[in-house]
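For this depiction, one protein chain was excluded, whereas all remaining protein chains were kept in their positions.
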Amino acid sequence: MRTLISPDGTVTDRLPLTLDQMKDLYADMVEARAYDRKSIAMQKQGRLATYASFEGQEAAQIGAAAALERDDWVAGTYRDAALMWRAGYPWSNLVAGRTGDERGGQPPEGVNVLPPSITVGGHMVHAVGLAWAEMLSESGRVALTSFGDGATSEGDFHEAMNFAAVYQTPTVFLCQNNGFAISYPRAEQTRSETIAGKAAAYGMPGVDVDGNDVAAVFLTVSEAVERARSGGGPTLIEAVTYRIGPHTTADDPGRYRTEDTTEEWRRRDPLIRIRRLFEEAGEWSDGWGEELETRSAERIEAAVAEAESLPQPTRSEMFHRMYAEITAPLLEQLGESDG
Amino acid sequence: MRTLISPDGTVTDRLPLTLDQMKDLYADMVEARAYDRKSIAMQKQGRLATYASFEGQEAAQIGAAAALERDDWVAGTYRDAALMWRAGYPWSNLVAGRTGDERGGQPPEGVNVLPPSITVGGHMVHAVGLAWAEMLSESGRVALTSFGDGATSEGDFHEAMNFAAVYQTPTVFLCQNNGFAISYPRAEQTRSETIAGKAAAYGMPGVDVDGNDVAAVFLTVSEAVERARSGGGPTLIEAVTYRIGPHTTADDPGRYRTEDTTEEWRRRDPLIRIRRLFEEAGEWSDGWGEELETRSAERIEAAVAEAESLPQPTRSEMFHRMYAEITAPLLEQLGESDG
Amino acid sequence: MAEMNLAQAVNDGLDAALGADDRVVLLGEDIGRTGGVFRITDGLLEKYGPRRVYDTPVAESGIVGAAFGMAIAGMRPVVEMQFMGFSYPAYDQVINHVARIRNRSNGRFTAPMVIRIPFGGGIGAAEHHSESLEAIYAHIPGIKVVVPSTPYDAKGLLLAAIEDPDPVVFLEPIRSYRAVKEEVPGIYYTVDIGPVRVERAGTDLTLISWGAMMKETRSTAGALEAEGISVEVIDLHTLSPLDSNGILRSVNKTGRAVVIHEAPRTGGFGGEIAAVIQERALYSLQAPVLRVTGPDTIFPLKRSESHYLPSVEQITAAARKTLES
Partner (left out) sequence: MAEMNLAQAVNDGLDAALGADDRVVLLGEDIGRTGGVFRITDGLLEKYGPRRVYDTPVAESGIVGAAFGMAIAGMRPVVEMQFMGFSYPAYDQVINHVARIRNRSNGRFTAPMVIRIPFGGGIGAAEHHSESLEAIYAHIPGIKVVVPSTPYDAKGLLLAAIEDPDPVVFLEPIRSYRAVKEEVPGIYYTVDIGPVRVERAGTDLTLISWGAMMKETRSTAGALEAEGISVEVIDLHTLSPLDSNGILRSVNKTGRAVVIHEAPRTGGFGGEIAAVIQERALYSLQAPVLRVTGPDTIFPLKRSESHYLPSVEQITAAARKTLES
């Protein structure tokens, strides 16, 4: 398993990024965590529907997104807010989605990030089709799909992996192995030692990487993206990480795991190790740290304000959203005044 | 890939069977081929619906079934008539099924062979459940599921393999890789070099074997059955063989393969190599050969006669077959005289 | 007798089944350690152990397909789909295998199993968590489809479903899980699958519904009664096999009917009921059978939920329209 920066911040191998680039990634992780914290708080206040925290997975998501071009495709899940945002999907859309507003699923034109997949498994093969289309149009675009360890148990994982390999589509499969499918631990999900190892069944390269090491994730995904862009076909990447929070705000991890393991993983926090690295290199200042915090808080607050300022969606919108042109039955049903 | 008897009949390794046992297997293969030939003829005469020939796959099917106990479970496909028969499913049931009679799907009590699966992929996991139940009741029974190379592309293959490995059910996965999914060649179905290799993705042992070598198949399946019975869990076996005939009587192989390859495989015919072995060993007599032919023909004719003597199924049976106790709507609908 | 809500009643029914019959096993995602996302299987792993209650990988087709094999081999598996929106990957197993093995084998092999599926909206859940596509199950020959709306029924119908020699899809109305409590016998009992449940007798109008919409249906009936309108309320509680006679008995008496469901209108099961009524009771109909349903849209996210779910007002309006004809 590839690591470039160990939990204590020591660099164990050549870094693919300049210090400035590292600072940007760190700043992004700080901003992502601010969003995560804010969302949890808002959910408690009843301002959001259930929320799936990604705390602990910031490096996997920010590092992966940083390896993409602005117009590459991304198909992720309910837990990939950081990844989606770094790929261009506005925080305000993400917040709106969680307030229960379909308009959240509508990122700006030019942002090729699909709204989060709520079903487990089905969306991976979409990234095969997206990449397939780009391959045919020779646009050079690739498609990255992100999913969890649990998703690899679905038949759709198998079909997606196989199609990508058979047609050699420029698809990057990013599995964030965060240890659990809700309460079901990775060790019980499959007897395969690693998830990366499953790639061999499809004649596809598979690599595992320390998912809490933003530099290692960036490098690994960059290599896969490069392979895809240059016609080398798909890659499966297993980013080994851990879900620090509950599955969602509706979940109680106490029922299936011990605080000790979680504590252990807290010590491998993806932000802390980068901060230590900066400290070692004498590149850290508390002032800068606070600056990032305030800037992030401001941006998230602005996004929340924007999302919450969206007018109450109307009944009519619900009908008109269904087809390019509203159908006769929908028009009739819309017409039926209450009752 | 394991071979014990090469196409020219020379024994390359210790045989797991006595000469008498080999003769029984040979006799079974002859009888199976007689059934296959008869079925093709009957289909031409319009006495059967489309028929899927297994010519060339007799060794894989007879060798596998011979490794099972009488009360083990079998879940196979439309192409597994020889396997099912050798496992206890009467020829007459198989013929009846092909004439388009649901009664063909009803083997005698005590025969734990499911009617053939017509859908590709769905039935493999049934053998996981069957084996799971036997494991819980500690009956010592195992379940074998047979499927083709094409079926390994279905998501259900993935879920079946994973469940069997996760719960360590006594299941034997027998893939008859006959080179094609209808017209789609094995090489294009997946970039994995072998199908046996896919087992690793589930932490399951996977082995490939010369599917036209009845002794090698028998030995390989016996080992897997033994492992399963003794609590060692599931095994994936890839029996490499070839479909000599068309996919079904409705198919035209000329559209997707050359006669040459088929000719090559004819030379590896599973019956011929055993006959050669007997000849080498001075154990062959044309008299015995003819005896087998006539005996087989008689048995198949008898089975056909039995199947064709089944009275025309009634409309009432179609309704009463649906539930243990016919439901009110079905009773009403049955009552509706025409119209 | 204890007071239970519907969720507790299902849990109690599963407990009773596990206790009474060794062949019963439970399979599902997160049903063990956590007791399931709705806590319906809470405590059952602890009580019956890991050979009776199984946490499974996230693989719905595998869950149903494996349970199907177990059922053929003589067990009585009860599987949980986490939400109806996640049951579709198993649809092929249900329609092509579970529903067909008795027919395919002319009775030689059968699949006595239960597929529990929480369904319906109204809790402001995420996408796919509010589905009400009972119609796609009710149209499958070879299975039965049951939908309790009360705690008493939930336990009794569940035990009947587990005893049933044929496969049963058991739909659990999410919105009703913790809505109301009622007395539920602690003992093992069953409620017949099939016959409609006439919840309230009346003579002027028949309201027909199932699952969570029974709540709004009851409120409507109550309000109308207060105005002196005598309303008969039918809880269908079995969609398949459909008890046409039970429905007709009521409509022949009242001459007026409104069917209420939250599934989309077109192709919803309400159409079947209206069709049956006009087919066999046209001449006793005083007014068209009206349907109050969800629109032909996707069930919306939280902020639009109220735009989707049929309301007491809509049901009342339809009832009045029917009464005025």
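A, B and C are the chain letters, set down in written order, and residue numbers restart from 1 in every chain.
Here is the rule we go by: contacts are C-beta pairs under 8 Å (C-beta built on N, C-alpha and C of every residue); 3 or more make two chains touch, one makes a residue touch a chain.
The structure presented is a predicted model; accordingly, all values stated were derived computationally and were not measured.
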| item | value |
| --- | --- |
| Touch partners, limited to displayed chains, of the chain removed from view | A, B, C |
| Residue of C:Arg23, C:Arg76, C:Arg100 or C:Lys155 touching the missing chain in the full complex | C:Arg100 |
| Sole residue of A:Leu48, A:Ile300 or A:Leu330 that reaches the chain not shown, by the stated touch rule | A:Leu330 |
| Of B:Ser39, B:Ser92, B:Ser146 or B:Gln189, the residue in touch with the unshown chain | B:Gln189 |
| Of A:Tyr26, A:Trp85 or A:Phe163, the residue in touch with the unshown chain | A:Phe163 |
| Where the missing chain touches chain B, by residue | 49-50, 78, 97, 99-102, 118-122, 150-151, 153-156, 181-184, 188-190, 250-252, 255-256, 312-315, 317-319, 321-322, 327, 329-330, 333-334, 338-339 |
| Missing-partner contacts on chain C, residue numbers | 61, 85, 88-89, 91-92, 95-96, 99-100, 103-104, 127-128, 133, 135-136, 138-139, 141-142, 240, 242, 263-264, 266-272, 274-280, 282, 285, 287-291, 296-298 |
| Positions on chain A contacted by the hidden chain, ascending | 73, 75, 102-103, 105-107, 109, 114-115, 119, 122-123, 125-134, 136-137, 143, 155-156, 159-160, 162-163, 166-167, 321-325, 327-330, 332 |
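Basically, only the chains that are shown with their structure count from here on.
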| item | value |
| --- | --- |
| Centroid distance [mean C-alpha coordinates] between chain C and chain B, Å | 40 |
| Distance from the mean Cα position of chain B to that of chain A, given in whole angstrom | 45 |
| Computed distance of Cα centres, chain C from chain A, in Å | 36 |
| For chain A, residues contacting two or more additional chains | 153-156, 188-190 |
| Sites on chain C at which at least two other chains make contact | 56-57, 59, 61-62, 89 |
